[in-house]
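What you see is the complex with one protein chain gone and the rest in place.
== chain A ==
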Amino acid sequence: MSCSKFPPKFPLKLHHYIFRGTRPYLEGNLIQEFFVNRQLEQKKINNSLKTSQKDKIDFTQLSHIDPVALSFQFEPTYTGGKREKFAQRSSKYRDLQTEGIQFCQTSRGGQITYHGPGQLVVYPIINLLDFQKLTSKCYVSMLERSVILAIGNSHLKGETTENTGVWCNGQKISSIGVNIRRSITSHGLSINNTTDLSYVNDEQLVMCGLPGTRQTSISTELQKLNMSEVVPSIDHLAADIVGQLAENLEIDSIITHIIESPITSEEECLSLLN
């Protein structure tokens, strides 16, 4: 199956929301759910229109919601994927919990992962069906490709392996975990920029179900090359990744929204649309 080209079926713009500062993981989740629900609601409307029109679907009556990419930095949090619940985990997690580190169970694919300051998290919320032949498999490899191109701009060579994610000199630099609800994507990718790696390179904590795997970051890798001065800012890295996403999805127009204020309610989510 070819995974290289999946042009949009109609013109779309990509809205990139950059959430400044370090935010609680649950705030990110609230915002993400808001955008997923908008897509799901529109899809429901379109489907009932299609059903009522039976054989002759008037496609001009169907509306589409532009894809969004949400970029965040989170407070230190471990999140579990569908395959790994925290309940039966090592006592190390309980120790960390008493130190005030958050734990959240999520609906994404994959196992346990860490989010924290210095790590960029990007959640694209798109309807896969708005693009030609964009399967979930192609979508994940498109995310990997976008990361490789973006870190390439920072002079680093990223690679894929049989395990999902992007690796640099044999260590993991970017993790991917996606959830798909009725072809609407959520969750996405994280990439270590200046992450404190002691949270992930601890032998008592197995990240992503891969024992013995070590993680690295853009700053660690650039240090090895004596190029520390070119470590990108988080905003810069976010713009790079989202730019690559748009290019891979053949979307010409990116609208960037910079959000400084905290978002803690549905009402505040609605204000993001203005």
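Methods note: a residue touches a chain if its C-beta (ideal position, glycine included) is under 8 Å from a C-beta of that chain, and two chains touch if they have at least 3 such contacts; residues count from 1.
Basically, contacts and distances are computed from a predicted model.
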Checklist outcome for this item: Should one name the undisplayed chain from "tRNA-splicing endonuclease subunit Sen34", "NADH-ubiquinone oxidoreductase chain 2", "Protein SCO1, mitochondrial" or "Glycine cleavage system H protein" using UniProt, the answer is "Glycine cleavage system H protein"
Checklist outcome for this item: The one residue from A:180, A:227, A:254 or A:272 touching the chain left out of view is A:180
Item to check | Hidden-chain contact residue, picked from the options A:38, A:82, A:236 or A:257 | outcome: A:82
Checklist entry - Which listed residue (A:67, A:110 or A:232) would be found touching the missing chain in the intact complex? => result A:110
Checklist outcome for this item: Per the touch rule stated above, chain A touches the missing chain via residues 47-48, 51, 57, 81-83, 107-110, 129, 132-133, 135-137, 139-141, 164-165, 176-183
